[in-house]
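The complex appears here minus one protein chain, its other protein chains still in place.
First chain written, first letter: the chains are A, B and C, and each begins at residue 1.
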Amino acid sequence: MSMVMQSAPSAETAPSVRQRAPLFRLHRASVWIWCLTLAGISLIAVSIPAVSAGVSFWFYLFQWIALASALNLMAGMTGYVPFGFAAFFGIGAYAAAVLSQFHHAPTWAALVGATAAGALLAVLFAPTLRLRGVFFSVVSLSLAIVLRSVIVLLPEDVAGGSSGITITGRHDPIRLYYLMVAVSMGAVAIATAISVTPHGLRLKAIGDDLDAAQIIGVNAKGLRLAMWMLSGTIAAVCGALEGLYSSAIDPAAAFNILISTKAIIYAALGGLGTVMGPVVGAVLMTITDELIWTRFPIANLFILGLIVSATVLFFPRGIVGSLLQRHPRFRRWFF
Amino acid sequence: MTSLMTGAIVNAIALGILYGLLGLSLTIVYGAMRIANLAHGEMVLAGSYVAYVVTTQLGYSPLAAIPVAFILLFLLAFALFAVAGRRLQAARDPEMASFLFFYGVSLMVASGLLFLFDADARSVIFQFQPLSYRVLGLVIPKARVVAVGVAMVLVPALFLFLYRTTSGKALRAAVMNRDALRIVGVDVERLSLVAFSVSAGIAGVTGVLLALVFPAFTPFSGLDYTITGFVVIVLGGLGSPLGALLGGMIFAFSEQLTTLWIGQSAGVLAGFLILVLVVAIRPAGLIGQAEWKS
Amino acid sequence: MKRRQFLKMSRGIGFLAVGAAIGPFVAPTHAQTSGRKSIRIGMSVASTGTFAHDSQSGRRAIDLWLEQVNAQGGLLHQGQRYPVELVVRDDRSDKQLAPRVYESLIFDEKVDLVLAPYGSTLTAAAATITDRNDIFMMGWAVAADSVFKQGYKYIVNGGTTPVSRVPEVPVQALKRFGGKVVSTIAVDEPYSDALAGSFRATAEKNGLAVGVAEKYSRGAKDFTTILNKAAAAKTDLLCITSYDTDMIVMLRQMKENDINFPAIFSTFSQNSSILALGNDAIGLWGQSNIDPRVAYAVNLGPTAAQYLDAYNTKYPNGPQSDINSAVAFASLMVLGAIIERAPSLTAPDLKAAALDLSGHLTVLNGTYRIDETGFQTGYDILVIQNTAKGGREVIAPAAVATSAPLFPMPTWDQKAKM
Partner (left out) sequence: MNALAQIGPDSTLISFRNVYAAYFGDIHVLKNLTLSFRSGEVTGIIGPNGAGKSTVLKTLLGFLKPSAGDIVFDGRSLLGTPSHDMVHVGVGYVPQNSSLFLDLSVEDNLILGCWPVRRDGARVRRAIDRVLGDFPMLAPFRHGRAGELSGGQRRFLEIARALLIEPKALLFDEPTAMIAPKYASEVYDHIARLARQGIAVILVDQNVRPCIQVSDYVYILELGQKTMEGDADAFRSDERIRAEIGRWLEVSGG
């Protein structure tokens, strides 16, 4: 492929002299440390409502961890970047809102419905996985826009039309917050599990070179589909929780393209294809966002844009990814 | 209904050319450099604001805004690319890196426009004399005739450049085999820099033309243009200039005819559905290259 | 071994650092500050996004109110004057950000009560937080009826005429002028679609026909075809309920294609961006809650004329006061009265005071009247028509009209000669 690149020789340039980069095996200890860290985060998260009266910051922090991790399952592990990720978030929010508002379902039933809706949508959109690169991204975005338009065009008593749905039944916000923590930790745990098992390597093979992956016998299609389903379903549950939490759903907000772009950016800034990257990215960016927005209300968008662009230029693989690239010995510890 | 129909078709042709132009500048950059310019819409929008300043604030003809927009956007893009281009292209995944980078740029441009022009709608007040032409019972606005006229000069000029000049051929060749360009002695970095700047200049001109036809905009209108641009080029086939033009036409026709028969909401829906259908049947777009298929 | 310890240690330090960074967000539970020095009111304004322009219009009137109140020493509460502090944050028109903004206002800034953000969507999102934390919220641009049907206890609409009550005046006026067909063009967003639907319902209720009911998605740019369809349906009153940006494009496309309607109604007809169109804006019907020539029997605060004078003095270089400025100012007048009447600034006391005052306050907008849910039932709108040379006339309700309407409004050819 890249016969004349300077810095990154492909295998054919010097196959055996350049020892194949040793596959850094994770230290078992590092997995343990990571799991303990996650447990610690969960513990802190669970105690937040006791010490802080406001949980919104935390709710959205964990929502972004979940969304960035879910997106990473697809984009980071297999190289598919779904611009239309918001479709899953939106369908989840709508499923929960419709069930809760029009059919008076309790919280758990609304969430189960949203999960099912997300999985169903993932199956429906699965044929787009034939596409690659920008084709996949743009078609997936188009599907999100189509889905949004369909929901708007449905009669108001089915899905609320343009006005959206205001959920009047009260869902306990603290319980929704705990659920969001659980979903985000679940998403990270799934990513961890995939990464430390051989599946992770296979997925990375798809991301690096699809054809080669197929030649060495990776069931690319099956794995990709599985990631797609997982990724979409997690996003749908996030949408459902957010919908119930904010209790106001409308098409513009539920299918906002910002949900896709932010998830992509958070994951990519942290490091696509790493487990810790999306968590680091989501946490750092949510905090940065919060700080900028409080301190520089006028210039906040500009500063945010600057941070995003500068990070891409100076940490092209994201924070965790670039760290691992520059100091490969950390591969045993960070992943 | 027939006069409505003819009107819609005339409309679709005008819009199709403008959409095509929107895609054309995007596809050159994407095809040749694998750079997904997410700030494309903001660059177009900046062109619209140039039209606003030149006409509404300074009182000149919008035609005067065309060279101003071109030069301004060219210079801005030149500076931007000189700073970031090499790093972006050296990235492991230039598509992803450029997508993120230009997302940041789009935020910066939008907030810059916000700072300069406030959040409320600005409109190009300039009016042509006469306002419109009547042809066979059909009213055709002069602003559209002018916009389409300029586009009709610009598009063939671009095609002549891409298909007849050596530099244009090199740009198209970059879509096919970027590495081989270096072997024949092309300074790819310089070519990219010039191509990106020219593309931004054309985006600026497109913005002026769009401002003639859609005379109101806010600093947040950019994303709509970006999405339209990407849909058009994916429909036509990435990296294919002819495809961008064809994609623009198809998108405009589907939008207009559906609006006529069903309604405007369905009109947008139809455009996106056609995109999904076309890509389902021909994964590389209408005039795309096979290498894009999975 | 050493490296492992080092790594563990550095990771620990990392966590400490993160903890320090996010520490401020773990706000302690809010407690009423004893020894009150001021009344702190929180609100959010959008710097960017869909609502940026409108929320900033409101903000200007709010600043004017603040200046006036503090010039006289503040508000009289519990027998003492307290200066009013306004704590403003940015919600970027983002529904997800709004709850966080209000949480931060309540817990970090320890505000006593809040003003709603702009628009029904953001207000509903913010109200879930304020209501849950027993904070009183004054809504000033919350037109959607639905917000008041979800059982919030402490939100009151003090300024806006609700969507369901906007169309009555213009539709009845149309009927009186002899029009028969009403058409709507809406963007598929809550306020716009709800208002369009309400127009159609009101038209039918008044025995008028509905021509076309067009709805488009955000980002649509070419309206020629739907405008032609509306014209083909012999529309007498075209109601454009979407953004002013889109309306400018529609007007230009009507003009260029010589499409004429006897009347066009839009909430935005008197926005500076529309008025900047000059003669092209002549004849448009717009919605306002105030007019210097319409003097209600005001028993609280300035009359519309006095308000406009004060506004123009504070902002001599514009932008002009628009409908959002007027409703914001009106709701602040009402809020001031509520604060002065309430025995404390707790939400139940403020809500009770708000209900007590219902029907007794007439401000520049008209008479303030709410029901138990805080839903506004007062404040009829005025239909304002733009006339030549930047003039405006009130054409409905008939009782307060300042002029007979231009009906049908001038065609594009006629306007060009005006």
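The rule is simple: a residue touches a chain if its C-beta (ideal position, glycine included) is under 8 Å from a C-beta of that chain, and two chains touch if they have at least 3 such contacts.
Computed from a prediction, not measured in an experiment: that's the story for all the values here.
> Which of these, B:63, B:76, B:125 or B:188, touches the one chain of the complex that we don't see?
Of the candidates B:63, B:76, B:125 or B:188, B:188 is in touch with the missing chain.
> Which is it among B:142, B:172 or B:282 that touches the chain not included here?
Selected residue, touching the omitted chain: B:172.
> At which residues does chain B meet the chain that is not included here?
Touching the chain left out of view, chain B contributes residues 166, 169-170, 172-173, 175-177, 179-188, 289.
Here is the rule we use: only the chains that are shown with their structure count from here on.
> Rounded to a whole Å, what is the gap between the Cα centroids of chain A and chain B?
30
> So the centre of each chain is just the mean of its C-alpha atoms; given that, what is the distance between chain A and chain C in Å?
Going by mean C-alpha positions, chain A sits 36 Å from chain C.
> For chain C, write out the residues touching at least two other chains, lowest number first.
Touching at least two other chains: 47-48, 50, 188, 215, 217-218.
> Touching two or more other chains, which residues of chain B qualify?
110-111, 114, 223, 227, 265, 268-269
> In their complex, what parts of chain B are in touch with chain C?
For this pair, the touching residues of chain B are 4, 7-8, 11, 15, 110-111, 114, 118-123, 125, 131-132, 139, 141-144, 210, 213-221, 223-224, 227-228, 255-256, 259-260, 263-265, 267-269.
> In their complex, what parts of chain C are in touch with chain A?
Within the complex, chain C contacts chain A at residues 4, 7-8, 11, 15, 18, 21-22, 25-30, 47-48, 50, 88-90, 92, 94-97, 99-100, 103-104, 106-107, 121, 124-125, 128-129, 132-133, 144, 146-147, 149-151, 186-190, 192-194, 215, 217-218.
> Sort out for me which residues of chain C touch chain B in the complex.
47-50, 52-53, 56, 188, 214-226, 228-229, 232, 243-249, 252-253, 255-258, 271-273, 276-278, 319, 412, 416
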